[in-house]
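For this view, one protein chain was removed and the others were kept in their places.
Letters A, B and C name the chains as they come in the text, with residue numbers starting at 1 for each one.
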C-alpha cells in the first residue's frame, strides 16, 4: 500500500507529540493534594490538546482510508499539517503555565486555526489527486464542520483578548463537535469500513 | 488489515511512554556508588511501571489479535486507554521522588485503576463490535483477573493513605498475576496463534 | 517487503528528531507578545530544520521505493545518515540560542554537509546492491542537485565565519531547491508511482 509509510510517519509524529505534552505535567514539589491541585490548568489543557490530537489522528485515519494515490504534493501537505500539530505542546504549555492569560490563549487558538487550515489544504490536495469523482470527494460533501471550525477559532481568538474563559468554551465546543468520527467516509466506504476502517 | 494502524499508533505511544519514563532516572551528581544508591526508589518504580506497560502492551496485542472489525468507538476507547497510560511517567516520578509518600502512592494506584477501567471499556467495546459470539467473547470468558485487579487497586489506594509499603505489595502482586500473557485468547485462536500471535 | 523494517525504523527516528526539536522552543517567561517575539531565532531555525528533515524523509521515501534488495551495508549506511540527522536538534539549538553567531552557524552547515555526504553514500550503497542497470541508477542519473548541494554547504560554512546571514541564504536556498520531491524516480517508476509512491 502506497499510503502505508505516510500513515506510519504521521502516526509516529502524532504519538510523540501527545507523549511529549505530558512532559509539561511537571512533578510538583510537595507530596500532598495541595501540590497536586496546583496542576489543574496544566492537566485540563493537556486533556483538551490530547482530545484535539486524537480527533486529528482519527480523521486523518479516515481520510487516508479513501486515498489511493499518494503524490509529492500530498506528502508536503501532510508535513505542513504535522508542523502545526507539532506546536501543540508549546502553545499548550505557554497557555497553561500562564493560567490562560489573553495572549497565550489567543495563540493557542491561532495554532488550532492554522492546523485546521492545513488539514483543509491536505484534504483538497488528496481530492485533487484522486479526481473530482473520488470516494473522498463524495464522502466529504459540503464539509460544514470543516468550514465552521476555522470561523469558530477566529471568533475565539478575538474573544481570548478580552475574556479568555469564553475562548475556552469555543475551543472545547469545537472539540466536542469533532469527537464524533467522520461518519461520511464510513457511509460511502461500506465494504472497506467493515474490516478496514 | 484494518487494525494495523490502531496497533501501530498504540505501539508508538506505549514505546514512547516507556522510554520517556527513563528520563526521570536523572544523572546523579556524584560519581560513586553512594550517588547511584540514592536512585533506588526511582529505579524500582521504573521497573514496576515498565512491567505494567509491558503487560498492557502484551494483552493489548492479544486482544487486537481477536479483533476483526475496528469502529470509531474502538478508536476512542483505545485513545482513552492510552490517555491513562500516558500519565504513568508523571505518577511514577511523583511517587518515587517523594520516596513513596502516602498521597503520591495513592495517586499511582488511582492511575492504575483508571487504566484498568479503560482497558475493560475497550474490551467491552471490541466485543460489542465483534458480536456476542465472537472469538474474543469466548476467549475472555468470565475475566476473573480483569475483575479482581480493580478491586485490588481500590484496596491498595486505601492502604496507601496509611501504609504506602502495603500498597506497593498490592501493585507488585497484581503485576505478577498479569505477567502471564492471556492464554485464554491463545487457546481459542490455535491456528492464528501459531504464526500470528 | 524486505525494506519495510528499514523504512519503519527510519521513519521512527526522523519523526522523533522532528518532534524533539520543538522541545527547544521553550516556554517564555512573560505572557505577552514581547515574550513571544524573543523566540523568533528559535522558531525560524526550527522551520528550516523541519523543512530539511522533511526533504530527507521525502527523498529517502522515494529512494527506498526503488530499492528491492536490502543488504547489511545498506542498513549501516542508513544508520550513518540517521546519525547526522540526529544531530539536527543540537546544532539547531546551539545556532538559534546564540542568535546565529559565526561558529554555531558554521557548525549547522557542517552537519548539513555531513548528512548530505551520508545520503550520497547511502544512495551509492543501494545502487551497488541493485546492480548498475537498476531503476534507481537510471532514476538518479547525473544527480546534479546531489552534487551541487555539498558545494553550496562548503561555501556557506566559509561565509558563516564572516557573515552568518549570508550562510543562512545558502541554507535556505538549498532547501528551496530540494523542496520539489525527486521527480526523476517518479518518472522511471510510472506504474508503481501510481499507487505505490
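One rule holds for everything that comes next: contacts are C-beta pairs under 8 Å (C-beta built on N, C-alpha and C of every residue); 3 or more make two chains touch, one makes a residue touch a chain.
For clarity, every value in this text was computed on a predicted model and none was experimentally measured.
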| message | Out of C:27, C:66 or C:93, which residue would touch the omitted chain in the full complex? | response | C:93
| query | Touching the missing chain, which residues of chain C? | reply | 1-2, 5, 8-9, 12-13, 16-17, 20, 23, 68-72, 75-76, 79, 82-83, 86-87, 89-90, 93-94, 97-98, 101-104, 107
| remark: Residue list for chain B contacting the dropped chain reads 7-8, 11-12, 14-16, 18-20, 22-23, 25, 27-28, 31-33, 36, 47, 50, 54, 57-58, 61, 179-181, 183, 186, 194-197
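The definition used in the following text is that only the chains that are shown with their structure count from here on.
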| Copies chain A and chain C - rotation angle from C-alpha fit, nearest 5 degrees | 90
| For chain A paired with chain C, centre-to-centre distance based on mean C-alpha positions, whole Å | 26
| Multi-partner residues of chain A (each touching 2 or more other chains) | 8, 12, 16, 20, 23
